[in-house]
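With one protein chain withheld, the remaining protein chains of the complex are depicted in position.
All chains are identified by letter, namely A and B, in their written order; residue positions are counted from 1 within each chain.
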Amino acid sequence: MKFDPSIARAASPVAAMAPVIPGQPVRQDVSVASAITIDRLTKRFPVPGSGEEFVVLHDISLAVDDGKFVSIVGPSGCGKSTLLNVIAGIESYDGGSVTIHPKAGRAGAEPRIGYVFQSPRLLNWLTVEHNIRFVLEAQNVPRQRWQELVAKNLEMVGLAGQERNYPLNLSGGMQQRVAIARALAIEPDILLMDEPFSHLDAITARKMRFDLMEILQRAKPTILFVTHDLSEAVFLSDNIYMMSTKPARIFKRVAIDVPRPRKPEDATILDLEKTLVREFFSVVEAKD
Amino acid sequence: MASRLKSIGLRTGSIIVLLLLWAAAAELMNDPQVLPGPLAIARTIVADFKTPGPEGESAYFDVGITLARIFITFSASMVAGIGIGLAMGLNRLCERSLLALIPLMLTMPTILMVFLAIMWFGYSEAGGLVAVMAVVTPFVTVNMYEGTKAMDKSLTEMAVTFKAPRSLLLRKVYLPQLMPYIFSAFRYAFGETWKIVALAETFGLKFGIGYMFFFWFEQFDMTQVLAWIIMFVVLMLILEHGVFARLESRTFAWRASVAR
Partner (left out) sequence: MRGRLRQNKTGHRRLPDSIGRMLPGVLTLTAGLVVWKAISLFFFPLFFPGPGLLLQRMIEIYSDPASYVVVEETLSRIFAGFVISMLIGTSLGLVMGLRRSIEIFFDSWIMVLLTFPAICWAFLSVLWFGLSQTAPIFTIVLIVFPYVAMNIWAGTKAVEKDLVFMARVYRADRSLMLRKVLIPQLMPYIFSSLRISLSLSWKIALVAEAFGAGSGVGQQLIYWFQDTRVDMMLAWGVSFMIVMVLIDLLVFRTWARRTFAWRPQLAA
């Protein structure tokens, strides 16, 4: 499958306006258990200047079950963002497959993908409310539902009443909450999160993680969460995939069977972290 | 590599397309009074350089005169502007008294300035000089003034504690910081200068490209009018992009980020 630079580069906004063409059609299966199945996904990038390509994603296989929280932990720059972009349908890929199963009742439709970035990426000239309406309009959600969805999701992230405020008047943490509310408002089949708390200070990040836990209990979204912070992953996830870099490949899958609500200082959690940290860094640092 | 070739190709392509469109339009109109073709213009330009024009001089003379006027008025305006701007930046009295005058001068339409200068100083080189300076100097002044406001005061303090004499202060501390402002004023001032010189020559001065514009305009000779316009535009393009672009990148080699 040819790599299509006009999509991947997004060097100019017009590339942004070209229709989204995934490398392979995203198959709509009715298998109930998993929401995302990735099978032996491979992606290559041409090296500018020479005719060669280097492998960005190598043979990635993972699955996210419906309503579960799965993390991918790996060092920065190892292709985690590229993986998310491929799943989001923004970048093409060269081998393997990506399958997203829409929720019951939406078979055959285009999967609804929510995405929370490292920075909030809000439209600062729109109010909080209109930022959420923006994605509702983009996703063709019927207008009569908009008010209800905005109110419900703002309340869920603890920002009830902030509808008329502008993003620049909010703190970093609050802006990121709006971004989360925005992602949840479209009632996504999957929610992709790319190191969403890494730009926040430690105290705010910790609070956000707790709040994310509560949101999980209430809304039960399916989440694929990318981070470089192993302890964050252990605290939040049902499953962790460990990734190493250059090329990006999964080298371990761990199930975190600790019941929720979890406390980050729990003995079980800390023990798990200790073991995993050793394993993780032994592989990741060995590559240097 | 491929993309560079592509951009050069597109650029030359666009110029060629322009020429072709022009030639096609000229063919369609078939009336040299309305739109002469590029070849006719080229021939006219060559003829203008070879044979004496209406005033007995060939195009070399007129082009030369115009260039001389541009050079002199531009230099005078730059010097005056830099001087006044510096004075305003360094001297409170200067600043206070002149600050109100500048927006006024900047808003005045060029044509009014040209008319005034010619009416007051006659159909002479002096008139042209005043016209250009009246428009360009305020602009350069503002630029320099802003530049002095943006200078790093701690550097000035440092030099003063070392008891640096004024000339040294000026040369080694102020001027390097002001160079970007001088340069941006330079380019814009040059652009304005030759437009004003063209205008002044059209209305009041003898000889020169602007004078030729008007002469042939009165004769309704479209071919000649276009020929002289093209000469002017090409000359200015060469000066602006050939000379200035190079000068700029060399002067700012040590600070690549400033050049753009």
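Just so it is clear, contacts are C-beta pairs under 8 Å (C-beta built on N, C-alpha and C of every residue); 3 or more make two chains touch, one makes a residue touch a chain.
All values derive from a computational prediction rather than experimental measurement.
In the complete assembly, the contact with the undisplayed chain comes from A:V135, out of A:L41, A:I60, A:V98 or A:V135. Summary of contacts with the chain left out: across B:V79, B:L112 or B:A126, the touching residue is B:L112.
Annotation: of A:Y115, A:F197 or A:F280, A:Y115 touches the absent chain (contact as defined above).
By the touch rule set out above, chain A reaches the unshown chain at residues 10-14, 16-17, 20, 88, 90, 110, 113, 115, 117, 119, 121, 123-126, 134-135, 137-139, 166, 168, 186. Against the chain not displayed here, chain B makes contact via residues 6-7, 10-11, 13-15, 18, 33-34, 96-97, 99-101, 107-112, 115-116, 118-120, 194-195, 198-199, 202-203, 210, 213-214, 217, 220, 222, 225-226, 229, 232-233, 236-237, 240-241.
What we mean here is this: only the chains that are shown with their structure count from here on.
Remark: chain A and chain B have CA centroids separated by 55 Å (rounded to whole angstrom).
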